[in-house]
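These notes concern the structure reproduced below.
The excerpt is restricted to a subset of chains, each kept in its original location.
All chains are identified by letter, namely A and B, in their written order; residue positions are counted from 1 within each chain.
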Amino acid sequence: MKPKFFHHPSALVESASVGAGTRIWAFAHVLKGAHIGRNCTIGDHCFIEGGARVGHNVTIKNGVMLWEGVTIRDNVFIGPHVIFTNDRAPRSPRSPLVSAKYHTKEWISPTCVETGATVGAGAIVLCGVRLGRFCLVGAGAVVTKDVPAYALVTGVPALVRGHVCQCGERLAFKAGRARCPRCRAKYRLNSSLVSPIHR
Amino acid sequence: MKPKFFHHPSALVESASVGAGTRIWAFAHVLKGAHIGRNCTIGDHCFIEGGARVGHNVTIKNGVMLWEGVTIRDNVFIGPHVIFTNDRAPRSPRSPLVSAKYHTKEWISPTCVETGATVGAGAIVLCGVRLGRFCLVGAGAVVTKDVPAYALVTGVPALVRGHVCQCGERLAFKAGRARCPRCRAKYRLNSSLVSPIHR
């Protein structure tokens, strides 16, 4: 039985691995070998390459491209026109000078966006980095290194400017403790690392 | 009688509110409930969501997405791949942790681009801001707050670097007065605000 996902008639879906309840919108292109979980939305004009992996409940806004080597975990939000990469020092593989580099796949640097994270509109994520759980990358940031869990990063290059709750709200720590003003979740800050306090 | 606008055969136009003389190009998608005025051009691969509003004589270059909450007034130029947003702290609405936030539309922060303004290529406009009449946002700027009328802003975050004429030319003020070297229009600068001097 085929999984029950929706795709707009103008979308091209060549992957056999798309979860139930997922919706793929107009002019999007999902290649053979791409893996997409359940209950996701993939916006117009997206491109998902073979070897890219997307978890469950993920929202990918319009015009996003995911390459081989990119992993997106559950509940992640990827804003419009967010840009991923998978080659630290690209040259045209068609150039006779560098074609040897592209005979194997050793040139691929993997990238991972952990559960519940947000990557804001138009942000650029260099390859070989890990974006921690529930972090929030601001719109237009250029991420050049790992982002800690719950961190808010903005700018070029992206730097830590504060912390956010799993619901996205800013956290204000006092004596190493914070409570989210919206959803009331509690957190501890220890050696610049945030962790939730489970009741 | 239907309004006489043109759309490329590959474009998807689901809105009943597109003005006469407007042209919508290849692989663009205009959703139901989007409003587009007369004599506009909407480039290839654009996406106009229901609730977005576009005035008359507007040029929207390729790959631009306009969301619900975004208003573009008359005579505006939106460069290629300009990015708008409508949520200050987005999370995946499909995540069980935050889905409640998305049950109403209170999360939408509106954005307005006033008459005659220019938003340069690849600029990113955070939501909840107003871009003043005839301002010019430089290519690649990240706009995080309101932009005054006639201001030139560039950088990340975008800061005021000077002023421009309604024709786009740079203005050089001397003793609070400037005359455009191209179109001869005259301006007054008062408490950092520019206003035209009408003859």
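Here is the rule we go by: contacts are C-beta pairs under 8 Å (C-beta built on N, C-alpha and C of every residue); 3 or more make two chains touch, one makes a residue touch a chain.
Predicted, not measured: the structure shown is a model, and the values here were computed from it.
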Note that 2 identical chains are shown, then give how many the whole complex contains.
3
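In this text, only the chains that are shown with their structure count from here on.
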Footprint of chain B on chain A - complex, ascending
10, 26-27, 39-41, 43-45, 57-59, 61-63, 74-77, 79-81, 116, 118, 120-122, 136, 139-140, 155-156, 164, 166-170, 183
Within the complex, chain A is touched by chain B residues 12, 27, 29, 45, 47, 63, 65, 81, 83-85, 89-98, 101, 122, 124, 126, 142, 156
